[in-house]
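I have a structure here, written as structure tokens, and I will follow up with some questions on it.
The chains shown are only part of the set, and none of them has been moved.
Chain naming follows the written order as A and B, and within any one chain the residues start at number 1.
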Amino acid sequence: MSTQSADGAQGWSLDEWFVVALARTVADGEVVFHGFASPCAQVAMHVARRTHAPGSMLVEGATYAVNPEPAFVPPTSNDLALHRDAVYRMRFEEFFDAACRGAVDRMFLSGGQIDAYGNTNVTAIGGMPHPKIKLGGGGGGANISATIGALTVWTTRHGSGRTLVEAVDFLTDLGHRTPAGTRAELGHTGGGPQWLVTELGVLDYTDDGRARLVATFPDVTVADVEKATGFALTVADDVGTVPEPTPAELAAVRAVDPLGVRRLEFGPADLARRFGPAA
Amino acid sequence: MTGFHLAADKRTTLEEAVAHVRDGATVALGGGLAARLPMALVRALVRQGTTGLRVVGSAHSIDVDLLVGAGAVAVCEESYVGFEQDLGLAPAFRRGAESGSLVVRESSCVTMLTQLRAAEMGVPFLPVRGLLGTDLPTLHPEWGTVTCPFTGQVLAAVPALAPDVALLHAPIGDTAGNLHLDQPYVLDERFAHASRVVVASVDRLVDTAEVVAAGVTVPAHVVTAVVEAPFGAHPTSCYPGYAYDRSHLAEYVKAAAAGGEAFEAYLDRYVRVDEQTYRDLTGAERLTAWSASDEQWQELFR
């Protein structure tokens, strides 16, 4: 199988690799969900199911369709195109009840700000009630980030230096520890953030709930990541390079996302990053 | 609480339908994101000049943004307002929040669901998972906590929320108000049962038998008024009829981001006109082409 991308160039782009890295956080047999406004996570879930996690159960964003096989991913999360071949569509309340009682294993979450514990702000830069920038809002995260088995957090704006912050201006979705206490102290049943995937690299979480850099993309150094990170960054002893995408994974990304909606999450500089034979 | 609506013929006009919405009312908007939003009713609300609304719901876009831009909204209580990664932040909503002219009491999907369920179940409150440790409760003095009488656990608690009026749009419905929706229903079922008044627009008013064959999602007895409004969700989608109008949404976002005269021009052109004019201007008919082939469907999103 060729790794040639749709436009005929050899190798692969950062957006493709990023989605593959996200996809690899899904374990086979898991029940996984993404929210709306999450094209990278959306594409990643389908890539996971078409590659290493065929036994995962995918709940499709704002449609709550179970294991659909869309011909393409449209740029909005609530579209009939995303139901294709789904045997079942959960009701809104059915999905959220399942998530609240712990029947959902993994959710993808992003944020305009993310702190060391994986708390995210999708409500307002500058906080409320006087926001500097009013973001869209958190959807269901303020509830189900507390209860879902594990969270994959992602951002495509790590390099901005403004996304991974010491303290979020508004805490919308729950990481491992908030100013009000740990998840256990707050009575929350879910496991919290397990992975943080950024356009610079991949992080996991230490036992005390802080993000730890475990791998970078090959054009990024640990120093680059430290510089872009607003909190004291823990770095694994054996930081490596994010494992390369396989031809099958790249093919899956391109098949799932012919419209390239994943690219909507990246700035021009990151969209220009290319890797592999012709990079 | 909520009584049933037993009239046999509930047909009315858009104008009479939105007259149910008084200044200052709590209004639930059906649909979600850019799908099945009750846009013909929203446009009629703007024409009516309604002010001071408290809008409640889960994830919304042009419906809320247009109402905010037109000055109809005092308080916004949704889990999300925006145009996803595609068209970005909601311009009027954002401007209102940042300038302080709009009170945003952001909610979350499960919290809103739980408040509606409390109203539907006839209890004054319900406990709900999550929230504790987040900053959302700082926006909601009306929320609280409750101690489980059995486990001693402290949970978030929220009061019942019975909207004064729910505005819903459905692809088909009958004169008595039986509505068929395609999935996802989002919160429409809960709005229908929890709200005091339910006003529905439908793309097509059909025989009861056709609604029954498709499946009655919202029963007549919870619906107060029904109005036929072809392409009534446009520029959002209402399958199986039509996909959403990406170019129109982009035109809206551009006008709303510019604000001022540009926004007024949008209102003059698309809102302060009758629906037939609106449909002609927007060429809504072309959006039914989605069903011809996957290729044509994709084309609508490019």
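The working rule: contacts are C-beta pairs under 8 Å (C-beta built on N, C-alpha and C of every residue); 3 or more make two chains touch, one makes a residue touch a chain.
Remember, it's a predicted structure, so these values are computed and weren't measured experimentally.
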### Query
What copy number does each protein chain type have in the complete complex contained in this file?
A x2, B x2
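Simple rule for what comes next: only the chains that are shown with their structure count from here on.
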### Message
For subunit A versus subunit B, what separation do you get between their C-alpha means, in angstrom?
### Response
28
### Message
Which residues of subunit B touch subunit A once you look at their complex with the stated criterion?
### Response
32-35, 58-59, 78-82, 84-86, 89-90, 93-94, 97-98, 100, 103-104, 106, 108-111, 113, 117, 128-136, 138-139, 153-155, 182-187, 189-190, 237, 239-240, 243-244, 246, 290, 294, 297-298, 301-302
### Message
For the complex, give me every residue of subunit A touching subunit B.
### Response
36-39, 62-65, 71-72, 74-81, 83, 89, 91-93, 96, 99-100, 123-124, 127-147, 170-174, 178-181, 183, 186-189, 258-259, 261, 264-265
